[in-house]
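Have a look at the structure below before the remarks.
Every protein chain but one is kept in place in this view of the complex.
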Amino acid sequence: MIDLLQSIIPTVLFFSAPLILTALGGVFSERSGVVNIGLEGLMVMGAFVGIVFTLTFEDTLGSATPWIAIVVAAVIGGIFATIHAVASVSFNANQVVSGVAINMLALGVGVYLTKQWYGKGQTDMVDGFFRTDIPYLHKIPVIGPIFFERVYATSYVAIILAVIAWYVLYKTAFGLRLRSVGEHPMAADTNGISVTKIRYIAVILSGVLGGLGGSVFALTIVSNFSHSTIVGQGFMALAAVIFGKWHPLGAMGAALFFGFAQSLSIVGSSIPLLEGIPQVFLLIAPYVLTILALAGVIGRADAPKANGVPYIKGSR
Amino acid sequence: MTSNNKLFALIIPVISVFLGLLAGAIIMLLSGYNPIEGYSALWRGAFGDAFTIGETIRRTTPLILTGLAVAFAFRSGLFNIGAEGQVIVGWLAAVWVGLAIEAPMIIHLPLAVLAGALAGGLWGFVPGLLKAKLGVHEVIITIMMNYIALYISNEIIRSVLTDHATKTDQIASSASLASEWLQGLTYYSRIHYGFLIAIFAAVIMWFLIQRTTIGYELKAVGFNQHASKYSGMNVSKNIIISMVIAGGFAGLAGAMEGLGTYGNIHLMSGFTNLGFDGIAVALLGANNAFGVVLAALLFGVLKEGAGEMPTGAGVPTELVDIIIALIIFFVASSYIIRWALLRFKKEGK
Amino acid sequence: MDYVIEMLNIRKEFPGIVANDNINIQLKKGEIHALLGENGAGKSTLMNVLFGLYQPEKGQIRVKGETVKITNPNIANDLGIGMVHQHFMLVEPFTVTQNIILGNEPKTKTGRINIKKAEQEIQELSDRYGLKVDPSAKIKDISVGMQQRVEILKTLYRGAEVLIFDEPTAVLTPQEITELMEIMRSLIKEGKSIILITHKLKEIMEVCDRCTVIRKGKGIGTVDVKNTNVNELASLMVGREVSFETEKKPAQPKDVVLSVKDLKVKDARKVDSVKELNLEVRAGEIVGIAGIDGNGQTELIEAITGLTKSQSGKIMLNNKDITNKTPRKVTESGVGHIPQDRHKYGLVLDYTVGENIVLQTYYQKPYSKNTILNHKEIYQKAEELIEQFDVRTPSAYTPARALSGGNQQKAIIAREVDRSPDLLIAAQPTRGLDVGAIEFIHKKLIEERDKGKAVLLISFELDEILDVSDRIAVMFDGKIVSSVKPEDTNEQELGLLMAGSQTTKAGDSK
Partner (left out) sequence: ACGGGDNNENANNNNNDASGDNGNNEETTDFSAAMVTDIGGVDDKSFNQSAWEGLKAWGEDNGLSQGNGFDYAQSDAPEDYVPNITRLVRDNYDLIFGIGFELKEDIQDAAEKNENTYFGLVDDLVDSPNAVSITFKEHQGSFLVGVAAALKTETNKLGFVGGVDSPLINKFEAGFIAGAKSVNPDITVNVQYAESFGDSSKGKMIAADMYNNDIDVIYHASGGTGNGVFNEARDLKNAEPDRAIWVIGVDRDQHEEGEIGDHNVTLTSMVKRVDVAVQDVTKRAQDGDFPGGEQLEYGLEENGIAVATTNEEAMTDDIISAVEEWKEKILNGDVEVPSTRDELKAFEEAL
């Protein structure tokens, strides 16, 4: 059992980290009332920037490179997300359409620039992040080896950010305002809160976190960028947002759940009692499990009331 | 006011598309390509000759249907990201029937098409049911259903429809939508009778939504569930119906691919993207049947024409994706364009 | 002359209409100034302009003589202007405290919200002005009355000197209204000034010093309340004479249409709210249910109309059992329902007036034949009813959303009455409506009675109950505690009965 956990947990951690980060972005955006199915595109941007930056500076900056790379990716992601903000907050665009456009645009730009700069459809390989032992913690008996030995530090960055996100959303004035804008923008407005400003910040934050998620994914798992680097992770992150009921910790839990299910479906084939099962069942297991979990345990999830509704002054 | 709206409803998409193309031209200039060449290549690629026109129509056909699938659900306040999976199962079912049974065309073809629609409908039923009975959010269920569809269909192709092959045999000609005649007209493009089905489906949606009590209920539920309940409608039933019909449309899209374009189904190592494009198509078409047809056509033209741009003008296809994305942005932001127009008219007075 | 607020020649247009057509209003320090006008006259608009939600096309606003531009609510707040909106501006999932401090949150050094501090500030305020609230309760769990007190606290918390109340009493029970009056007086004592929008002339006479009247967007003038009277105000507002006492012939009750036996219903939070209730309504009589909000009236109606399940007991209509039947079955068996919340239940706001007119009948001939709608029939019927009930709307094709509340209500009543149901349930039918509309609706209810229909009227307005009903059933704590005739009772007696055995629970347990 212990060693089963020991084989699953680290997998769960590296698989889930990008989803957690991106899902947090989704939580911020949707809590402020801006639907964001552009998460996929934001991850693409992040992956692209993360890889390009690492490729360019790996030699000069050495082992710090991936860390700087994900920060840069976060920044660019934030900038890229402002497109979504302008369209859906300032221009009152249909937020879903704008999100779809973000997805197309990111992929187009990413692959196009890759071809322009490297003359080929995908970049070379980078080293990116390596697993490490988390200082001190990995010495803890039992827990240590399972959770803190040979893991990606970025996984814990993601988890810590989830906690921070929770604190920001539920303990600070900014969080209160952000949620009020997503629930009842006019009420916020009459209290002198700028709906536009808050929503911009939230959407840009989702870009920052999506960029982080994408770059972490690329630098811990894929090691290069191409049109098929990000395929559906953004939508899984969106699923995690809803699964987690638009709550940062909930979203984290959901992402971890996905990771767990995935890793089970793979480890499963080497678990004796599951060996007989046809592979297809293991393949769909993660998704079926999710549906069962939702139907059985999680149940109804209500989006923030004003989610997806552009706020136009003086109209009811 | 309303007359204005009607006018705008026509003008705004046009302006948006124009602005999108303009932006695309600028990008091409900046990256050192000749926009004129680029766009004329795009035009040739889409309308250059009988063949390309045939292919353009062919490419538009399933997009109309997935567009309807998303739009229809939206009308009753549901977001169907599941068209992707519904397409796959529809494709599978249609081909299955196309292979499994022997019958005269008048029976076989409709049966195969119907099978596609039913399979898609079934795939829409699950999220519909969970939403209606347990309030589980349809977005997440449909996403999961997409993956399940993908893997199951691959497995069925491998171990049921074939003896471990990459693709099934061609379906019986009695189940095929392909048309020698149309192909002859279009220099062997893969245009098939499916586009008639797609148009018909659009008419069906328009009729259902605008002219029948079913549509009246679906829209009411979409707008205000409390009032719908008060007025004696069965909210759950309507949610399920809506998802099933939506799934049916997407299933038809799959049938178009299976019975028309390819005449078989092959192992898929990823999604078709028909479903995801359907989201954009639906919303560009303002979730209205007629609009969806136009939006799908726009998509079909751009994507088909895109193929010609690399060989024709040396412009990479990615650039075309960028242009499409920009067009979508401008259409999405029509509010600001409307606003600008109103402004403009005020000045005018 | 020291005016705290002066709005001069204000003009505000909306696509299609001029909501305010150079209106003037001047607010003296320390006065309660009424703003009176029909539904859709332009009151809310004018006040939204003052509060910075709308920008006027023309006109001037002065605060303490200074000309100011109020481009957003922030500026209004800074100028000491606070507004209690007609439709509350409260975030439902938030607590009372969170709603009040939203936008002006006290912080600790760590950037964390200082809830402790906030709560005690709020406590002080509510003690000072006698505004009872539960700081840690969630908005969605508290009564409308308390929600309104929260709105008031919001303005006070921001140090408002001038308070605008947009139809505060429309949603309150009589008890809550008396409390509100007290609150206003104490606010004045503390040196605040108040603009009060209301359709209830009695309230104006009771608390206001002056009253500005507007009609169809135009200013009619300002009068001193002490040298005017209800009828003058009414005719100023409507532009014609208005009769108040609704004259009606005595009722001739016939056989029982609705009979409710030992009914038990749980409310949304699964607590018993209707407890073994018994009630009968006969053809040709109007039974008024008097009671303080939150004593099970809502659940009673929802149970009868099939919107909620009843735990036990029987509901019979014309001796047919309709217990726990679906809303559709209930409607078909001859029940009409004018719901309490017209925006939530009564209308699909995004549907046209026409589409709303057939909300329960769209599936029947002639509006549809085997599922195909017949728009011609639908809109013919709509125009006919619009005509007959004089619903003020540009056309039958206008979305219900764009109608004034009064006219939205008329549309609903038109729809329900036109089906000529054996039992017509009217829940708060005149809430938020101007006297003209109220007069009209009362007439309609009595007409139905005279046609031999049974009418069940639920209202928190005692004078409405007293005017319109033939028999009054007092509801307290989920039961009918007594049944009296309007002519042998009065407001005081009713008030006591409604309060049950003197245990005054001022509606805070909704």
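In this document, chain identifiers A, B and C correspond to the written order of the chains, with residue numbering beginning at 1 in each.
Basically, a contact is a pair of C-beta atoms (placed from the backbone, for glycine too) under 8 Å apart; a residue touches a chain by one contact, two chains touch by 3 or more.
Model, not experiment: these values are computed from the prediction.
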item: Chains shown that the absent chain touches, full complex; value: A, B
item: Touching the absent chain when the full complex is considered, from B:Ser16, B:Ser76 or B:Asn154; value: B:Asn154
item: Contacting the left-out chain in the complete assembly, out of A:Pro10, A:Gly99 or A:Pro304; value: A:Pro10
item: Contact set of chain A toward the excluded chain (per top definition); value: 7, 10-11, 14-15, 115, 119-122, 124-125, 127-128, 130-131, 150, 217, 220-224, 226-229, 231, 233, 262-263, 266-267, 269-270, 279, 283
item: Touch list for chain B against the chain that is not drawn; value: 45, 49-52, 55, 59, 151, 154, 158, 164-166, 170, 187-190, 261-262, 264, 266-267, 269-270, 272-273, 304, 307-308, 310-311, 317
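Note that in this section only the chains that are shown with their structure count from here on.
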item: Interface ranked first by C-beta contact pairs; value: A-B
item: From chain B, the most remote chain by mean C-alpha position; value: C
item: Geometric centre distance via CA averages, chain B-chain A, whole Å; value: 28
item: Shared-contact residues (touching 2 or more other chains) in chain B; value: none
item: Chain B-facing residues of chain C, complex; value: 15-16, 305, 307, 326-332, 337, 339, 344-351, 355, 359-360, 362-363, 368, 371-373, 397
item: Residue ranges of chain A in contact with chain C within the complex; value: 171-173, 176-177, 179-180, 183-184, 186-193, 305, 313-314, 316
item: Complex contacts: residues of chain B adjacent to chain A; value: 31, 79, 81, 126, 130, 134-137, 139-141, 143-145, 147-148, 151-152, 154-155, 270-271, 276, 279-280, 283-284, 316, 318-322, 324-326, 328-329, 331-336
